[in-house]
Structures are given as structure tokens and as C-alpha cells.
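Only one protein chain is missing; all other protein chains are in place.
Then we have chain A:
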Amino acid sequence: MATVTDTQHAPHSHGKPSGLSRWLTATNHKDIGTLYLWFSFAMFLSGGVMALCIRAELFHPGLQFFQPELFNQFTTLHGLIMVFGAIMPAFTGLANWLLPLMIGAPDMAFARMNNWSFWLLPPAALLLLASFAVPGGAAAAGWTLYAPLSTQMGMGMDMTIFAIHIMGISSIMGSINIIVTILNLRAPGMTLMKMPMFAWATLITAYLIIAVMPVLAGAVTMVLTDRHFGTHFFNAAGGGDPILYQHVFWFFGHPEVYIMALPAFGIISHVIPTFARKPLFGYTSMVYATSSIGILSFMVWAHHMFATGMPATAQLFFMYATMLIAVPTGVKVFNWIATMWEGSMTFETPMLFAIGFIMLFTIGGLSGVTLSVAAVDIALHASYYVVAHFHYVLVAGALFSLFAAIYYWFPKMTGKMYNERLGKVHFWWSLIWFNVTFFPMHFLGLAGMPRRIPDYALQFTTFNEIASVGAFFFGLGQLIFLYNMLVSIRRGEPAPQKPWEGADTLEWQIPTPAPYHSFAEAPELEVAENGAIRAMKGGKHH
């Protein structure tokens, strides 16, 4: 009844649908963004529980809790769930929530496809989690699913392959939406070379996703047909080549690393200027650096394969190309620090996480430079050094940037302030225990401990104990975050329209919480670099 009156009186003002159907049939970018974010947090927790199972088993040498086959399932699913279930959907969720607000669009370009891209994810996650219960258990070939090992597993592997197909379709559709929204729905005045870095980062990420997710789908489909339909893509006895799988996988896999890093760069490029009360240093060079990282990411895949025995020329080419990525990445770090330089800084939780990000991501980047040197990589490949390296990049990189983003935009999303004290506790707790967990892994790798083993020689005991203790405390600390979010959503202080003195992008020009239908009419904007709003005319919300 209410809808009838609504449509008669104001064709553009639909009320908020209520109940379950609001979420199942969601087409509003804010609702879908919220779904993505909660989904990714649930996945973060389940992937985290698997990580804790791994660390529990590795607390002491010998087998205490799990047999090797289950341990391998944990390492495999931990990786897959964190990459495809936690980090990627979290960034897509943020993009959904924020892009329309930042560029002055009424919603994402394809609202119904947006619904479908999200609702593909829960079935995929269920397939992954349910695979633990089928005969033979979940996939146990590592998240890289290297053939021919992945042709040996039980039906858990088929479920994983199907889940990857579904998640791939989901992220491709999400990316199409992001690209079309950014290219077509910017408000007048929001030009490409003025738009926020977050928009640039998600735009480039979306292109990377569209380019490489089909490649991954191809790789796992070849595994599937090798498993069931008598093909021999990866079976040398039938004329195939096991290394072909790795080339195809890493042609996806390396851009994937940047799919999980570029949006983080975008977030940091807003948080740092806001709390330094200064414009982002070197906006134009940031755009070019992000683009060149995107392009270079397609040319370095075989640095994951230095131990496969490629010819010397290939080792050298991929070594040089990989080292080259350090240049634009370094430019970004220098730009952030130059933004902080001579600023007027305050250190609210988002800023703390952003600074933590810069520091730990830089450490991860520098260990990456060490790994890029093919000669040294021979000593470190597939060791715990690599585990340390990519957790510095992905936990302290992607995850810390996500925490920064959630704290930063929480007031705009919910209309409430989070608890600053708890936020700071969460940051320092995470920072300390993250390092206790992952820093010793550098030593383990150097001393010769391979990754993906359920049991280890006695000389590795001490650092494994430290890492396990750290992991449990780190995991525990994330409950502080959950508690802060739940309590603040209900009982937080009301947030002002612009809670951060230095915030200057478009989303801070509209009421808090962001109206359900923001920018139903496009505003006319006068914009400076990095999406800073100088003047705004018009722009109606419902």
C-alpha cells in the first residue's frame, strides 16, 4: 500500500524496504556494500579460525591435533577463503559503498547485476566450507592448487573449482559495475584526473580483475577436465606439462596480488591527507604509479617459479621486471610520507592503521625486493620467509588498510562514532601481535623451514612457539573490533556530517548517515586533485 502512494507522489523516492527482502533483493549500493562487508568479515573469521588451527598444530614439533591431510586442507582453505572470501569482497564492498558518494553518482551503474554479484558469494563460500565434510575432505593442494597434485584429490577439489568459478563470475560482474560507474556516472566537474585516488585504485583493480579472473577460471577448468574428462593438459604422460599450470595460474596470481594491494593504496591516499590536514602529495604521480604497477603486474608472474628450472634468460628477465615494480611502489610510499611532512597531524584510529600500513607494507615490500633477486630466491622460495613476506603485504597491507577504511568511513555509513579508545586498543594490539606472529617467520625461512608442513625439525621450535602465541593473541584482538562495531552501531555517539577536520572529498559534503538515495540528482562540482571539493551546487538526496 505504502509503495503505491510513494510512486504516485514522488517517483524517485522509494522508502527503505524492510526485513529480509531488503537484503535478498537489495539493489541499493549502500545495502549491497554492507552485505559485502559483513560477508567478508564472516569469512575473515572463518579463515582466521583455520589459521589458528594451523598455528596450534605448529606450536610444537610432532603431530598433536591434526593429521597431515587435514592440516593441508586448513592451509589450502585458509588461503582461498582469505583471498577470495575476505579481502576481495571487502574491497568490493567498500567500492560499492563509497564510489557513488565520492564521485556524485546516484548508485552503481547496474544495480540488479550488483545484487547478483553479491549473492553469488555465499553459495561459493558454502561450497568451500562444506567441502570439509565430503569424503576425502577439502582441497589440500595449497591455495595455488598446483597440478598434478590437484588432480589427485577427492570431490572437495571439484567443489573448490566450482566455488572459484562462481567467485570469479561475481568479481568480474562487480568489476564491470565499478568501471562503468566510474567512467559514466561521475558528476559534472569530477574529471578523471581530479577524481579521488580510491576511485582510481578501484578502477585499475577492476580492469586487473576482468583481465585475470578468466585466466584462473581457465586454469582450474583444465584441472577439472584432467580430473574427470580424460584430458592431459598437465599430465606429461599424455603430452601435457605440469609447469603450464603454474604459468597460467601465476599469470592470474601476480596481478591478483595487486588486486589486493591497489585498493589499499587508494584508501591510504585519503586517510593520510585527512589527518595530516594537507592535500595528497604528488597526486598525478600517484595515478601514474598505480597504473604502472597495474601494467607491470602482468610481466612478472614467473618470479613465483624461479625454482622450477627456467632458463637463465627467463630467470633474469623476471628478476629485472620484478625489481622494477619497487620503483612505483617506492614512489607511493615517498608520496605518503611527503604528505605527512610539514602537516598538522592527529592520530585517530584510521590514521594509526594507515601509518601501521605504511610501515609494515614497506617491510613486506623490502622483503619482496630480496625475494625478487632470483639467486637469493632459490634459498628462500617455498620457505617461511615467503609466508612472512606475503603476510606483511596482505595482513599488514590489505587488512590494515581495510581497518583504516572502516574506522574512517564508519561515521558516514552508520551515523554514529565508533569508540575511539577501543579503536586505539585494537590498533596497538594488532600491531604488536602481528609482528610477534610474522616477524620470526623470516628467521624460520632463512634457517630452512619449508612452508606447508604440519611438523618440523627441532631447531625450528622456538620461533614457531612465538609465532603461534602471537597468532592467538592477534586473532583474539579482532574480537575487540567486532565488539566496537556492534556496540557503536547501536549506541555510538551521533556523528557530525564531517567528523574529520581535514576530510575534503565529496562524501563528507552530504548528511550523516549518508541518505539512502544520495545524489538522486547529480551535483555540479568544482573539484581539486584527489577529489577535494571546492564548491558544490545542487545534488538532491532522498
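Operating definition for what follows: a contact is a pair of C-beta atoms (placed from the backbone, for glycine too) under 8 Å apart; a residue touches a chain by one contact, two chains touch by 3 or more; residues count from 1.
Throughout what follows, contacts and distances are computed from a predicted model.
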Practice prompt. Out of "Lactate utilization protein B", "Cytochrome c oxidase subunit 2", "Tol-Pal system protein TolB" or "4Fe-4S dicluster domain-containing protein", flag the one the UniProt entry gives for the chain missing from this complex.
Written response: "Cytochrome c oxidase subunit 2"
Item to complete: Please pick, from A:366, A:480 or A:536, the residue that touches the omitted chain in the full complex.
Response: A:366
Fill in: Contact partner of the left-out chain, one of A:86, A:128 or A:149
A:149
Item to complete: Check each of A:323, A:425, A:520 or A:536 against the chain that is not shown and name the one that touches it.
Response: A:323
Discussion item. One chain isn't shown here. Among A:280, A:393 or A:471, which residue touches it?
Written reply: A:280
Item to complete: For the chain that got dropped from the picture, name the residues of chain A it touches.
Response: 61-64, 68-69, 72, 134-137, 140-142, 146, 148-149, 151-152, 154, 235-237, 240-243, 276-285, 307-309, 311-312, 315-316, 319-320, 323-324, 326-327, 330-331, 333-334, 337-347, 355, 358-359, 362-363, 366-367, 369-370, 373-376, 378-379, 381-383, 435-436, 439-440, 443, 446-448, 450-463, 465-466, 502, 529
